[in-house]
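All protein chains but one are shown in place.
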Amino acid sequence: MPKLTVNGKEVEVPAGTNLIEAARAAGVEVPHYCYHPSLSIAGQCRLCMVDIEKTPRPTIACNTTAADGMVVNTETDRVRETRKSIMEFHLINHPLDCPVCDQAGECWLQIYYMKHGLYDPRMKDEKVHKPKAVPLGPHVILDAERCILCSRCVRFCDEITHTGELGIFERGDHSEIGLFPGRELDNKYSANVVDICPVGALTDRDFRFQVRVWYLDTAKSICPGCARGCNIEVHVNRRRPHHAEGRRVARLKPRFNAEVNKWWLCDAGRYGFGFADAADRLLAPTHKEGGSSTDVTWEQGIAAVAGALRRLRPEQIGVIASPKMANEDLFALRRLLDPRGIGQVAGQVPPRVPGDEDNFLILADKNPNSRGAELLGFGADARTVIDAAGARRLKFLWIFGHDLLAGALPERDVLEAFRVVDTVVFTGSNANWTSAHAHWVLPAATWVEREGTYTNVEGRVQRFRTAIQPLGQALAEWEIVGRVMTVLGESLSATRAEQLFRQLTEAVPAFAGLSYQLLGDAGQPLAGAAAARP
Amino acid sequence: MAEIVLMRNFSNAESHTLAAYRAGSGYAAWDKARTMEPAAITEEVKKANLRGLGGAGFPTGAKWSFIPKNHTGPVYLVVNADEGEPGTFKDRYLLERDPHALIEGMLIAARAIRSAKGFVYIRGEYVQPWRRFSGAVKEAYDTGLLGQGFDVVVHRGAGAYICGEETGLLSSLEGKKGWPKIKPPFPAIKGAFGQPTIVNNVETLCCVPPIVARGAEWFAGLGTKTQGGTRMYSVSGRVKKPAVYEAPVSITLRQLIEMAGGVSGTGRLKAVVPGGGSAAILTADEIDVTMDVDGLKNVGSMIGSAGVIVMDDSVSIPEALMVLARFYAHESCGQCTPCRESTGWIYKMVHRIVEGRGHKDDLDTILDVAKRGAGTTICAFYDGAVGPYISYIEKFRGEFEALIPHA
Partner (left out) sequence: MSRAQSAPAQTIAFSEAQVAEVRRLQSLYPDPRGALLPVLHMAQETFGHISLEVEDYVATLFELSPAHVHEVVTFYTLYFCEQPGRHIVAVCHNLSCHLAGAPKIIAHLKQKLGIEPGETTEDGRVTFLTVECLCACEAAPMAQVDDRYELNLTPEKIDRLLGELR
């Protein structure tokens, strides 16, 4: 492994490491645009110049492999002057769009300009004009004037999605990023180009003009869109509620995880947060009697559930949990149901139309915690419970999250079940047919409004964290279960999700040895999963 | 009278035919080279002090020896016939009048570098030269000169000066935009289609048969201490007899201008571009320089492609710079930021100055921007632009200032 010196600090790196990564290992950030660790080397921006002893001129760091004994200096006067020059070159034709550009606040021209720039622009001629505000596809919009032609987006479409939609046309300062005329940027990962675009050339159509990035707070989380469990950040707007039409969750961004999604996030996951602020959020417990629904207190709602559990025999109770629930929620349910011997439980409602999948990140299973549900005993198909209901064996049915009419269960059977079961309780975050026809609705908080863990398809347990407060009176599912237990004279012995998780790791062998601390930001595989990994 | 080597067949009207070539020196050098070890051929070319004649002036033998010895895959010989440097037209003559000399040079070079495949990249505008050369290639195939261990593919460009840059040419040959490749790796290690490749200029390869036939010592002796042989100087501009002239590389610029009949126009010399548009301009009292690689390097210019453009004192230097600045802005490939953005901007500034709308800071801005960009780009195109940007303004500053109001 070559050992080299960067700014006086010695560091050892794997063979083949380029100098940007080697400097990073030494704690030094080399400014750059076109370099991206997942993409081929372009060497186009010329910003990552560094001084290497015995080399007559500054050299680009991205294309230089660390060699044993190399002495690299990233802060010589010469390198600093070169950076200033390169910044000037980048700004010659760049439009002064900051006041109207979404990238402001997270723009790498702004950031490097302030840190390394010339400050006195001397370009007084007419700048080159190119197309502005050009939608490239459903999610991405292009401003060709702002583009610094780093080619990251072109390389992404070639090397990551292999769809090749983007190109750089013409030449000289008339060079322009674009699509083949008449085509769209419509691959399933299109919005990743917004993340990797260092400037405001490629921006998010959904986020356009919504809220300034410096008003956003961020929470580390996991996308619940499928069983992949891509790591994300949830960006929320708490400080300017009058912006973005009151939308609290402003956008999702991928978070790097070398073992799961690397730098990427699919479009479906990226834009799948709308339901958190949608108008159909369930905000208060309700009770339906006759034809109408009235708001009730949590006490009343909990009492209804506890009452049923107290007076009915265990075989008269059915529970359809959901693989969208967190490990903590499912474990809490187990704590409630097991001592009572309630066995008519299920978790899976297969979709009517199989979900799409590809050989990259997208999985057909559109649930974030199928593995967890399975390991916690909720892996069965809901049809067993519906059949029991239809056979008039059940008097109480608690459904978590599912819209039973939207899945593959025969409509007739579901309607029959609802007709004959005395008490149907729905717990979920958004209204659907099932919630509309349940006797009791106990509103659940969405995944952005609480914390917990999911177990992804490969058995990696990952934390998702609270980004915003629950809307209305919604509660996390485990909290709802805990309240039922309290009324029944039992205790969950947990006031935080972490405590529940600790109990889970002690009770369920597959989760042994894990803790929130160990999970950290990148998650941990289940013991068996780790052993199975080659 | 200096010996004519490269242009020896030009006077014959049928010189482009195999019959005419055989009537002259024919493929005798190739016959001799076939008895030589590849390394011996390279050694001979090294001893001859042959320097690249396309622009960079790199020692040809040294370049050939960069091919990795233990490489087991294909090695490619690529001929740069994308002549495009302003003021240069020698390769056009060679392609049209002596295509077999190039083929013979290719055969010998291919043997030296152990290549079985050659590509000849001819600029798209050179239709007649392309037809002539393709005809010669066909003749060579028909008579078994080609196709017996060495194949040649003739490839037409499509209009881009940057395809005359070695790796820009390779990108274009690969069916892409003519974007030069980031180096390292260098073409001899990883070139066309990812394989070790030697790119040589047309004229450089035409020197090879004479070197092999008549010996390195003879060739070296024709020139200077550091560069052997003769070369074809393209002389144009304000001279009485613009044409291509062959002379030993030790010739001085003054002698060359005399060969071309002396200064036309007003008859009074003002400036000379000695090595194609990208060379730093020389003033009238700088013409006693030898027209070889080191001679011009030592006076801060370059011999480049040996395109000599003569200017009498009726020529406006600012206008000349504007014409070249427009050229560089048009031909910048756009790949890297310093060149892409500043060639356009500098043209705008020079254009404004010529039109009488210059600002008093413009000249210093142009000089500073050019100096800051030099050496920072992927290829030497920008450095070629910097040659005129800086030398025209520094050596004729007064003329520029005279056009700027309140300068």
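Labels for the chains are A and B, by order of writing; each one numbers its residues from 1.
Note that in this section a contact is a pair of C-beta atoms (placed from the backbone, for glycine too) under 8 Å apart; a residue touches a chain by one contact, two chains touch by 3 or more.
Predicted model, so just to flag it, every value in this text is computed and none were measured.
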| item | value |
| --- | --- |
| Per the touch definition above, residue among B:M311, B:M349, B:V386 or B:I404 touching the missing chain | B:M311 |
| Identified contact with the non-displayed chain, of B:P68, B:G159 or B:G267 | B:G159 |
| Touching residue (missing chain; options A:M87, A:I141, A:L166 or A:V194) | A:L166 |
| Contact with the hidden chain (one of B:L77, B:I108, B:V235 or B:I251) | B:V235 |
| Those residues of subunit B which, in the complete complex, touch the missing chain | 74, 83-89, 91-92, 123-128, 153, 155-161, 172-178, 192-193, 195, 234-238, 242-244, 273, 277, 307, 309, 311, 315, 319-320, 323-324, 326-327, 330-331, 333 |
| Footprint left on subunit A by the chain that the document does not show | 163-171, 178-183 |
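We take it that only the chains that are shown with their structure count from here on.
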| item | value |
| --- | --- |
| CA centroid of subunit A to CA centroid of subunit B, Å | 56 |
| In the complex with subunit B, residue positions of subunit A that touch it | 41-47, 49, 57-58, 60, 63, 81-82, 85-86, 88-90, 92-93, 122-126, 128, 148-149, 168, 170-175 |
| In the complex, subunit B residues that touch subunit A | 160, 162, 177, 182, 184, 329-338, 340-345, 348-349, 352, 359, 361, 365, 369, 372-373, 375-378 |
